[in-house]
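The complex appears here minus one protein chain, its other protein chains still in place.
Naming follows writing order (A, B, C, D and E), and every chain is counted from residue 1.
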Amino acid sequence: MTEIVTFGEAMVRFAPPHFQRIEQARQFDIEIGGAELNTAVGLARLGRTAAWVSRLPDNALGRLVANRVCEAGVEPHVDFADDGRCGLYFLEFGAAPRASSILYDRKDSSIARVEPGAFDWPTIFQGAKWFHVTGITPALGENVAAATAEALAAARAAGLRTSMDLNYRSKLWSRETAGRTLAELLPGMDLLLASEPDADQLFGITGQDFAEVAERLVDRFGLTMVAGVRRQTPLVWRNTFGGIGYSVGHTFTTADYEVEIVDRLGAGDAFAAGVIHGILEGDFPRGLEIGAAMGALKHSIPGDLPWIAKDEVDELLKGQGLRIRR
Amino acid sequence: MTEIVTFGEAMVRFAPPHFQRIEQARQFDIEIGGAELNTAVGLARLGRTAAWVSRLPDNALGRLVANRVCEAGVEPHVDFADDGRCGLYFLEFGAAPRASSILYDRKDSSIARVEPGAFDWPTIFQGAKWFHVTGITPALGENVAAATAEALAAARAAGLRTSMDLNYRSKLWSRETAGRTLAELLPGMDLLLASEPDADQLFGITGQDFAEVAERLVDRFGLTMVAGVRRQTPLVWRNTFGGIGYSVGHTFTTADYEVEIVDRLGAGDAFAAGVIHGILEGDFPRGLEIGAAMGALKHSIPGDLPWIAKDEVDELLKGQGLRIRR
Amino acid sequence: MTEIVTFGEAMVRFAPPHFQRIEQARQFDIEIGGAELNTAVGLARLGRTAAWVSRLPDNALGRLVANRVCEAGVEPHVDFADDGRCGLYFLEFGAAPRASSILYDRKDSSIARVEPGAFDWPTIFQGAKWFHVTGITPALGENVAAATAEALAAARAAGLRTSMDLNYRSKLWSRETAGRTLAELLPGMDLLLASEPDADQLFGITGQDFAEVAERLVDRFGLTMVAGVRRQTPLVWRNTFGGIGYSVGHTFTTADYEVEIVDRLGAGDAFAAGVIHGILEGDFPRGLEIGAAMGALKHSIPGDLPWIAKDEVDELLKGQGLRIRR
Amino acid sequence: MTEIVTFGEAMVRFAPPHFQRIEQARQFDIEIGGAELNTAVGLARLGRTAAWVSRLPDNALGRLVANRVCEAGVEPHVDFADDGRCGLYFLEFGAAPRASSILYDRKDSSIARVEPGAFDWPTIFQGAKWFHVTGITPALGENVAAATAEALAAARAAGLRTSMDLNYRSKLWSRETAGRTLAELLPGMDLLLASEPDADQLFGITGQDFAEVAERLVDRFGLTMVAGVRRQTPLVWRNTFGGIGYSVGHTFTTADYEVEIVDRLGAGDAFAAGVIHGILEGDFPRGLEIGAAMGALKHSIPGDLPWIAKDEVDELLKGQGLRIRR
Amino acid sequence: MTEIVTFGEAMVRFAPPHFQRIEQARQFDIEIGGAELNTAVGLARLGRTAAWVSRLPDNALGRLVANRVCEAGVEPHVDFADDGRCGLYFLEFGAAPRASSILYDRKDSSIARVEPGAFDWPTIFQGAKWFHVTGITPALGENVAAATAEALAAARAAGLRTSMDLNYRSKLWSRETAGRTLAELLPGMDLLLASEPDADQLFGITGQDFAEVAERLVDRFGLTMVAGVRRQTPLVWRNTFGGIGYSVGHTFTTADYEVEIVDRLGAGDAFAAGVIHGILEGDFPRGLEIGAAMGALKHSIPGDLPWIAKDEVDELLKGQGLRIRR
Partner (left out) sequence: MTEIVTFGEAMVRFAPPHFQRIEQARQFDIEIGGAELNTAVGLARLGRTAAWVSRLPDNALGRLVANRVCEAGVEPHVDFADDGRCGLYFLEFGAAPRASSILYDRKDSSIARVEPGAFDWPTIFQGAKWFHVTGITPALGENVAAATAEALAAARAAGLRTSMDLNYRSKLWSRETAGRTLAELLPGMDLLLASEPDADQLFGITGQDFAEVAERLVDRFGLTMVAGVRRQTPLVWRNTFGGIGYSVGHTFTTADYEVEIVDRLGAGDAFAAGVIHGILEGDFPRGLEIGAAMGALKHSIPGDLPWIAKDEVDELLKGQGLRIRR
């Protein structure tokens, strides 16, 4: 019985140390990551109980993923499968003027073979309050999109609030398929996390600023809240990060944080965790503030998972400075 | 213009350090390996020019493999492809009573999509003396088996001597398919590397000892020489290793080496390199001696590739002891 | 609702890599370990649900321990405390003729301040079948001994079977105190894990062999089963390991395994896990066999925790050899 | 017979590599540090002979500390004790907006049990010129404060000049106790290193700028010189660092250095070393310049100890740029 | 048959990790580097075939260098010698205000003993288009200067274009010797890479800006093109980097890149590779642009060798931003 349920893939991540290129590497550091898992971990770190539903191969790599999900405080609801493989991705850390880059090796993963009916959603959702998924999950295949639709329907039937992060991945599916599929999943979402480029590419929705785009998304899909990230990337090792949100005619903007970047993977997912946490406490603007703090702090932490303590978020929001804490 | 040509897959190998289990690992050491590549490297270390023909994805992992092939002194003859992925394998080092183990993740690799006609074999074989392949290459798919047959035919047409290491991998294909396919490729081989269990499983050929089995292989397939490895595994960190060969009614047995095992992957391939090298010098028994020394030394070297110097083989054959060399 | 409950301390373990002395070290590898936790992990690896009850400081070290308990598949039942510190220990790996050694820094740990009443044992034991503790827990202080007595009483009241591993630690308490305290805790244990030297030092019980000592322990304390480890230590990197047990007049001896030692910490605790698992399946001799296999395999795994797969135990019991598994 | 004597604790420092959180760490890098030791090392690096007086446990951790004191060129005057433990601290490196942080585990250290009379100060001070201590030493306990008073008295009796760095640590003692204790130790100090917040918290001394605060400290305690650090912390990886000093009506300000931060621990202690060195050469303003250069350079060096060469200080003071030196 | 031939020394490079000082190091990371080799690698990465001519000791260090030359895609034309040793250098990475620094240990290297006649230049140059060398090679000794002159003469005789990077190293030779020796080698160079300080120190040529200095170099030595690097070093971890060139009365200036510095060694050599590549495509200004991009990207890559993909250069020239590439 957990408050939050998320559904998606997690991959094993391989990154050569110290800015090496993959092709010159002799060692890889191993982390795990996946958008929905990252958000579940963020919510667990904020004190909530969270479960992550997925499908993994029944081998050492699948167990590696599941072990580390547990380590991060999230309950794994994993179907260990005899078919499919474990999704992998390879990360190169960059330095200006070379951007960081990712090489995915996730085809034919076990979760890409999931079928509707694979999970007993009503049982999983017992006692839960919120269901979160991203646009990556339905991108894994039509069957996975159908399973996502099934999960969303079950969530709503069980009275859960729902959210989606668009997260359009052009390597996984075309704009047309993505736009059509997501348009079917979005109606009724309590919270949509979206960027302006994604709104444009997927739905042809544009506007003069985030608020206008968000309003049109709300209108088109009957959403309650839309949240987005504001990021500037003057360098690879230093960005600014903040959040913005729109709901029923109001726009909310958070503080912008200057971030020194150890690892920027999962910042958006940590932001989502903060927003959901705040909304559950009853306040969307507060959620945006927590989300921006979570996302900003995530940049300082190696790996995709937001190993952040709740009191660190509180202190950042209170404006504690950068002197060493003893 | 190289003396030796081999054809097969090479994979990126991931191994957690210091006997860790994969599922508890935080770091993997990166090597590359593939039976035919390993043998090509062994021949290069013995002073011969060697090329390795393969197909790799045109991405950072494919380049990593090709870079390290070059580093090891072998000329890569690689078709960099837009389709398929890079084969991977994960290795756990064991300690008695836990054996070492391998988890393969090689499905859908670029080379598994190779078709006959992909390589210009006559050009590749210009000036070469020997073509070597193992039973793993045709196991990658019917198309790859056909490409292997094409290569063998071209090699013989170009006057090269040919060899195969049976290397039956039950995870890649059934005994029936393997037996049928290999039976078509074997006739006329100058050298077959085979184990008694493989001869039994693939061709139902048994005998009271290696010589009898080898004789029946020779009879069945019209081979010239058959070589095999003799290994005892009382422990994981200590084995004995030697070679045995059969040709025209004679059986040759090498010394047995007591080996302390740093990494036993590729020992059989290093043995094959030594045998081929010796035969090219004109002497099968000498080839077996060099092969046994190469294979024994390989156990002391991390990675699949036999980073052995030619003079180390000579010294071992001369019986130099184990005191530190200054 | 877990099948097995254990109660004790876990410490953070620091070990310099590659046989370095602590005083020359520049890096420490970090693991966690604690006798009862190790056994809980062993039971989880064998497919059972297991919980570990403890008290940890509410800081990053306490969380490190709890995170890794979760990673290993055990449910932590932890009271995060504002007082006390995290127990630590420092391990030096040896090589003959230098034995491995441990430096403890566990004084004033949070669990050493636990008081009876700190845990709601009846709730914890709901649905459970077995409660396991070792002689280390009561050694942490009179208050902890009292809490242990409370837990044992509650376990029996809830119908659980109980076990203890004597594990006498002379640095924690005197033979007199230990003997007196443990003598009060032992009566009624279903399973005692004990060594002959401990029986002698704590209770003055000696005999001509394990069976005789075990019989006297059974007589003195009203036990059902007594199990022990048989180990020979001709070298630091190679031992033999097996198990022995006594119950109602019968002595059972397992196979002896030759073990190559990566890390021998926790072998006895893994043995205990196997014995308990077997008894729960209804068969003490089978438990001893599983325990011996678990303990033997543990030597091959870095860290105190037995990262062993159930099928590895089955294969070892079936006599699978030491060739590489592909 | 050394020029400089310092007295205090040194701890073993554990820091996870590459900005990891402690709770996700698998490895810690090991350094040693302690305010007075750091300053002694700085003075040794500047070419002076320096001794460090302390008490350490007679175990591997105590020896690790003493070994590395020797490595850094300082003479350890250590009482190896059977009681108490080795103080430890755990460091997390941060990145904006996450500050770096320290978790201390130093309670019950051997030096915290030191008693007046433990050291033969007159002998230790033979031939020495300067005695330095910080406010951390008396904070370790009333007995240690008494031993500090004893040392200061002996130093003055032997004609040494004396200095103290206030270094108020709120986790070790209250403002009241600290203020009262330090007020007894300060009178007659030749040099006080102090920050404005410490002056306020400990003695209620405030002013409109450093000079005013320093003047009041001089007046209150009969000091000769007061020095302080000027630091700005716009980011975690980049600060500015400079020095300021006050003596008999004059204020001296050094250049400010822009520092890229590898490790900012010990920067203040390196500053103190430079100031003392300059004063010993006869010139307080020169001492401040050397101190600022030492402190600035320290940020570029891993660990608490200032591994700086004297000529690097000279070159920095001469304004050598940041191009690579060949 | 390679397009580009370069001639010079490569050394093994030892660098302590993470900004450590050499004197506190316990581990060194191993790379190889040498100005002419670095440029050859840059050209290979841009898709050209490149050979590197050198002399190395016939031992494990010499082979290490040759292996990694192959790994980087350059053909080694190495005379493995029984005399001389392998040049080494030790690198300390700095952080403001501490500059990075290099300690050379290259005396008596095998290449320093090379004599004219050692290489069969006419054969080496068959089919080649360009010969590149730097001022470091003739600095290794009079014999090496003579061999360089021999190579340049042979290159021109074979119709190759030639280039030199002045690269004055004051530790290897005096300004007088260098100026006199290089003045003999320069006449007729198609491309000179030079800095204003080098022009001044070696030839007493100064001017109000790069163009004027370049024009005078052209006039004095009969050169076709002169190229140089523009670098600003406000910090150690962040510089700006761009290129400038002069040819027949025209000056060309590239964009300036803001670079975050992982490893700035070899940036000038990568610049040279880009310039030569562009000229070979027929366009000096394009060469400068490619050179500036290559040089800027090099700062982001560990080691001296420019592990840069051609498409990364194209994308940088097109202005792709710094967001992560998926």
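One rule holds for everything that comes next: a residue touches a chain if its C-beta (ideal position, glycine included) is under 8 Å from a C-beta of that chain, and two chains touch if they have at least 3 such contacts.
Not measured: the values here are computed from a predicted model.
Shown as candidates are B:1, B:157 or B:262; the residue that touches the absent chain is B:262. When the whole complex is considered, the residue among D:71, D:142 or D:314 that touches the unshown chain is D:71. If you put the hidden chain back, the residue from E:103, E:157 or E:183 that touches it is E:103.
For the options C:1, C:96 or C:157, the residue in contact with the chain missing from this view is C:96.
Although one chain is not shown, part of chain B still touches it, namely residues 17, 71, 257-262, 293, 296-297, 299-303, 307, 312, 316, 320-326. By the touch definition given at the top, chain E reaches the unshown chain through residues 14, 21-30, 59-61, 63-64, 67, 85-86, 88, 90, 92, 103, 105, 107-108. Residues of chain C in touch with the missing chain: 18-21, 23-24, 94-102, 104, 169, 171, 233-237, 264-265.
Convention: only the chains that are shown with their structure count from here on.
Chain copies chain D and chain E are related through a rotation whose angle, from the C-alpha fit, is 120° to the nearest 5. Chain centres here are Cα means. That of chain A falls 40 Å from that of chain C. Mean C-alpha position of chain B lies 62 Å from that of chain D.
Multi-chain contact residues of chain D (touching two or more other chains): 21, 23-24, 26.
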